[in-house]
Every structure is written in structure tokens, then in C-alpha cells.
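Every protein chain but one is kept in place in this view of the complex.
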Amino acid sequence: MSDGLDPQVKRVLDGEAEFTTLPPPLRAQAAAARRVLDAVDRAPVQLSAGFEARVMAAVRDRAARRGPVRRAVAWLVAPREVRLVVRPWVTGALAAAAAVAIVVAWPAPDAPLAAVGSDSVAVRFVLHAPGARAVTVAGTFNQWDATVTPLVTSDGDLWVATLVLPRGEHQYAFVVDGAEWVPDPAAPTVDDGFGRRNSVLAVNGGRAL
Amino acid sequence: MRPAAVLTAVALAGAPLLGAQTDTRSRLEGRVPPAIVVVVDSIIADATAHALPTEALIQKALEGGAKGVAGDRIVAAVQQLSARLAAAAEAIAGAGAGRSAAAIEAGAFALTAGLQPDDVRTLAGAAPDAVIVLRVAGTLSAIGVPRGETVALVVSTAQREGGDLTTLPQAVEAAMTRGASPAQAARLAQGGAGDRGAQPHGPPPDRPTRPKPKRP
Partner (left out) sequence: MRQTDEQDREGPGDGAIVRAVLAGEVERYGVLVRRYRDRYARYASHLLGSVELAEDALQDAFVRAYERLSQCRDPDNFAGWFFLILRNRCFAERRRLARRSPLLEDLGATLPAPGRTDAALEHAELRRAVQQALLALTAEQREVFVLRHVEQLSYDEIAARTGQTVGALKMRMHRGYDRLRVLLKEHWR
């Protein structure tokens, strides 16, 4: 084909021969080709800011969606809601700050292809935080990254996220509007070593304690 | 893929890092101040040398960085946690229980939640699975149950035939929502009454009323 490049030129473009090895008549052809190749856009591509959060939301959804597994302990067959209510003796000041968290726990299945192990629990974190613009949860299960685990809201008051947590002792806190670290007021807390409190959630044998 | 091709592909993907030390630093870099990375790294190396699990130490440093805490406070918190891991390990060994990473971490959790090394030793020796015992005890302590009641409740449940440790935190909280103090609630649960029938002492404090949150 008369429009085809000479094979020697192609080898140069492939990086398998030097330009200087080309006979002079072919050098113009190679130079023109090289010019085109140099114009290829090699700029890195920037993905949108919420990309990772969208991926992880879909991943968590997959992890949590599988059906319940039969276990020896009868009561674990169906999803179970554990209501942790603000303790009655908590003062009004704290109660004003945003209060009830409901943890819904059900056992993770052990389907052969599932990435969720048999000792994991899907836990729904819920925070009543009216007026907040953004709520995330940060803890030992996400390397304390306050940006990667957003809660979502449909009414602006109740913020929700479902995470799958493996066995172990987890500590966490909610982060409101990117700046305010709020322990879960209805969960047990421990001193975080920095003058604040962390919420704790221990997962053992496929169950949240 | 042919073996040679697999090697090429692995090399392209980046060889796994060598050594736990590089691991620690790479996880902390960019998350805590550089000077602190060095210090925390040495605390962790020390813990490793004493066969202590170190993930909780890395997490504590990451937490401090995320919360914008001053470097010296991060170091202090990591050191404190390292000491708790060591104390837990010693207590567990003293009970003759298996010194697994999970047990040591659970023991350190119990110490963080307010229990003492003697409590950890007692608890670790109470049942074959020290991990669950210590996790439940730590949770109860974090709820507010005093040391004595925590140990008594957990040990008696662990040693009772058919006793289910994992139900204890909820049983205690259920009693607390009806007005019992944490200590009272623990004693109720130990009686096996759980949330059955028993009355707290004194008038119940005012409970704030609140509409049920909407299910999302």
C-alpha cells in the first residue's frame, strides 16, 4: 500500500532501531511520524472527587447484601435491631447534641465466593444530626480516615452508613462537617488518649457486642 | 500466563515492601508529622521485638494524625498503649492462657476501658477462650460497669454451663435503660435475671422523650 509506512520506519517508531540507521530518504517519513507520536496526549487523567467513595459504597452494598446464614445460635437467624438509647442520666447538654444511634447487626454469610468472612458483622451506623452538611465515620476499620466513609441522609436529619466489620475491637467516632469529632453518644466509650472519647464496638464470632 | 511473564507483571505492579519497618513508616507517612513517624516507628519496633501485636499502635498514631493532635501527645498515647499491650501480655501469660495477638489486643482493650492487669489475669484464666472473655469485659467496663462487678459477672457467666458471654452487654444496657445503675444492672445480669423482673433502687431519673428515628 503506497500510503503505508516503510517497515524500517515502523521499527524506529517501535523503538527497536535508531533513527540514524535509516537511509536518508526514509528519515523525512520517520520524522513526520515521530512528530505525530509526540503530539499524543500523555497527560495524567484526573478522576472525580467522589470516585473512591462511590466504589466503596457499592462494595459495602455487595458485602452486606447476601442472605443470612444458618447458625447454631437460633436467635441469629434474622436481622436483629439493637436499640442503644441515650442513658437516662445523661445531661441535657449532651442530649441536645444529637443523640440516638441504632446499631443493626446481622451475621455475615459464609457463601464460598463472598469476600465477607464468617466472623464479620454488617453494622449500620445511624446518627441523628439535623443541620449537618456532611457526616462521616472514622475509626480503626478505615485507618481513621475521616474522608472515605460518608454517611448518607435522605431527610437531612438521619445519617446512615452500613459497614462490614471483621472480628476485633473497633474504635470510632463520627466527624461532622469535616471538623467536629463526635463519639457515638449511645455507644460505650473509652478515653482516646488525646483528651477525648472514642466509641467502641467489639465484634466476636459474627456478632457485635 | 507463562512464569516469566508473571514475573514481569509482578515487577510492574510493584514488589511487596520488605520488612515490617518499611510497612509502618509507609502507613504513617503523610498522616503524622515526619519527626513523629521516626519516634513511633521505634516504639513499634520495640513492641515487635517483644512479640507484641502492633496494629493497634499504628492505628493510634493514625488516629492522632487524623484528629490533628500535637506530635508529643501522639507519641505519649502510642507509648501508653504499648505499655498496656505489654501489661496485657504479661497478665495473660500469668493466667496460663494462650498468648495470641488477638488475646493481647483484647487485654489491652480491657485495660483501656478501665480494668486493671489483675483483672485481666483473672479474666484470662476464667475460660478457654480468653479473647471473648476480655472483649466482653472491656465492653462492660466501657459501658460503665465498675471493675468488681465486671469481673464477677463475666467470670460467673464464663464458668456457668450454657452461659453466653456475648449477651451480657445488651442485658446490662437493657437494665440500665430501665433506671438501674451500671453496677446494679451487672448484678441483675449475674443473678441470671437479666432483664426479668428485678427492680432498681430509688426513683427512676427523668428519661428524655424523643420521637423514634425514621428508618432510612
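Labels A and B are assigned to the chains in the order they are written; within every chain, residues are numbered from 1.
Convention: a contact is a pair of C-beta atoms (placed from the backbone, for glycine too) under 8 Å apart; a residue touches a chain by one contact, two chains touch by 3 or more.
Owing to the predicted nature of the structure, the values given are computational and were not obtained by experimental measurement.
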{"item": "Displayed chains contacted by the hidden chain, counting the whole assembly", "value": "A, B"}
{"item": "Which residue of A:A17, A:A33 or A:V152 touches the chain not shown here", "value": "A:A33"}
{"item": "Touching the absent chain when the full complex is considered, from A:L26, A:M56 or A:A134", "value": "A:M56"}
{"item": "Residue ranges of subunit B at the interface with the undisplayed chain", "value": "1, 5-6, 8-10, 12-17, 22-23, 25-27, 29"}
{"item": "Interface with the undisplayed chain - residues on subunit A", "value": "1, 3-5, 7, 10, 13-15, 32-33, 35-37, 39-48, 51-52, 54-56, 58-60, 62-63, 108, 112-120, 141-142, 148-149, 163-167"}
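Convention: only the chains that are shown with their structure count from here on.
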{"item": "Distance from the mean Cα position of subunit B to that of subunit A, given in whole angstrom", "value": "23"}
{"item": "Subunit A to subunit B touching residues, read off their complex", "value": "73, 82, 84-90, 92, 95, 99-100, 102, 126, 128, 138, 140, 143-146, 152-155, 157-158, 160, 167-169, 171, 181, 188-194, 196, 198, 200, 202, 204-205, 207, 209"}
{"item": "Touch list for subunit B against partner subunit A, complex", "value": "27, 56, 59-60, 62-67, 69, 73-74, 76-77, 80-81, 102, 105-106, 109, 112-114, 131-132, 135-136, 138-139, 142-144, 164, 166, 169-170, 173, 176-177, 179, 204-208, 210, 213-214, 216"}
